[in-house]
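Missing here is one protein chain; the remaining ones are kept as they sit in the complex.
Take a look at chain A:
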Amino acid sequence: MMQIDRLADMEEKLRILEDLNMIYIRQIALSLKDSDIQKKIDYEIRMREGACKLLAACSQRDQALEASKSLLTCNARIMAYMSELQRMKEAQVMQRVARRSSDAGPMDDRSPCKAKVAISDLRIPLMWKDTEYFKNKGELHRCAVFCLLQLGGEIFDTDMVMVDRTLTDICFDNTIVFNEASPGFELRVELYSCCSEEDYSAGSTPRKLASKLSTSLGRSSGKKMRGALEPGACSPTSNGGGAAILLPVPSVPGPKYHLLAHTTLNLSHVQDSFRTHDFTITGNEECSYWLPLYGGVCCRLAAQPHCMTQQMMSGCLRVKLGGEPQGWTNVYGVLKGTNLFCYHQKEDMEANVEPVLTIGINKETRIRAAEKDPHSKAQNICITNQYGGEEVMHTLAADSREDTQHWMEAFWQQFYDMSQWRQCCDDLMKIELPSPRKPAIVTPKQGSLYHEMVIDTSDDIGTVTDILARRIEEFDLRSQLGSPPHWMSLFDEDPPRSPHSHQHLPPHSPSPRLHSRCHRTPGLLSSNASLTSDSDSPTSVRPCFRQAWSPDSNSSSGRFRPRTLSLDAKLSTLRGRGYGGFRCNCQPPTASSGSPRPTQIALSCSSSTSSSSSSEGSNSQESDLGFSRPSSARRSLRNLRAKLDPRNWLQSQV
């Protein structure tokens, strides 16, 4: 009891602290006259409260996981904003101090341009123990994972992915774009995971077993219990570092994510293709949220510096084309990326007409201001490039001295940017903007006929077979339009198929001759028509309408045999091919009659077979498929096939 009191006390204190902190933050923001960050913080706090409420209210596990994820993201963002605020405050104070001491050194007036950084196609390989990977029994240990990406003040999260041992990699399809990154950026990638185990009280385990287990926990279940009880909320120091006490995280019930791995990427990792980076893994095998990570993360980190995508400078220039000293051409120059495009006129550029001249501006280029041209007032700009071993020089002139100065400045800035952004300026890296996500199309669950039927307890098999009979008629009509499926040929009169059918028969079946002669109609039991399957494929028991039932057809006409089928027939087909008597009747059953007694027919056939196949025993009335016990070899084969089909609700005759 004391514990609970103390906990409540602490929570109370935390709340007061929180409020105080909020006031403090607001003050800082006000003093900085930065309402922008304050608005963002307010927004995130509102989001966080919403997420907390949602977490407390939701009942579904995936809802809770999503809410917990947004909670974590909100917290991280709040941390980031607050650290930003603190930094700005510090910078402001430092500035004031610097001004006062009038010790401001020459400010570095050149700062590199910003860039758009995009990270996409995150893939984290997993390394399951081979025993785990191929295990197909037992519950699937699942974790919900997502990535948190932080650059500067921007934090984004990826979508949540459920991971279990059937996955070899965790893949995140999201493309995250950060605007306004500086060359010294640090992109922190964090992988959070949360164990997502079903409750034991759900109906997945047999109730008796569940009650037995509730008293004693095995190793894996104990781990899960511990995970659920772990109070580990998102550590406040995980993001924005150091802002631990500034805004303590409220602890809420519900699934909690834990940091599983992290890494930091910077400019050196930027490349226009996929690269694998090391992943630092926190946590160990004993944690409930553990996943066997391979230790790397594969992603595509691209950067588009503004100098590559935006026009850094544009204006009118004169270019000396050719070697002629007097051949000045007026052009409209645009400095963008690694080129200086010279258009005839400004309108051309807007119209996307090809430029007259393109001068490369890259790391190899050398630009210098030439001596004063005696003919003009302004200085000439000489751009020298190496084109395949040859030096090519272009001479440009601006209209006025200021223009020249501006252009030189622009070139210097461009060089500076390129030196700062290094490999990003070699070529423009493509960044695909994430498109609005389309909702996933949920395919309706394919079920067997049993899922569609509602069977009342008062009903019996009669209802079932009635429904199936109706279905068969539908199928009958439908299939008469088209060509019958190829497996219908199984039920041909002609023997060519019979060797095929024989493969289902036990080798020691005593009555192969019957098969070859007769139709393969199981002269069965009740007058209810339903479906059965005659072949041995694993889909045999699925309600596929292999045999149509036409009550008025008599024997050999066409492909549709008159069959009186029932649910039991299904069993018989599984059971024994040795039912020579049943598999073929010398005449079709008089199905049209009310309650056919094809048993006599069956008997007549069976009487000529040996006893290892069907035996009605001593009784002559027999409405079922008989008592014969198939041999163990047949049974094991049948069992194997039946067991292979998970949709098959196995029935065995004893």
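Just so we're on the same page, a residue touches a chain if its C-beta (ideal position, glycine included) is under 8 Å from a C-beta of that chain, and two chains touch if they have at least 3 such contacts; residues count from 1.
Following the convention adopted for this analysis, contacts and distances are computed from a predicted model.
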item	value
Among "Trafficking protein particle complex subunit", "Tax1-binding protein 3", "1-aminocyclopropane-1-carboxylate synthase" or "Cytochrome c oxidase assembly factor 3", UniProt-listed name of the chain not shown	"Tax1-binding protein 3"
Options A:Gln63, A:Asn179 or A:Gln653, residue touching the unrepresented chain	A:Gln653
Chain A, residues in touch with the chain not shown (by the definition above)	201, 203, 206-211, 214, 448, 450-451, 455, 457, 460-461, 464, 568, 571, 611-612, 615, 617, 619, 621-624, 626-629, 639, 646-647, 649-654
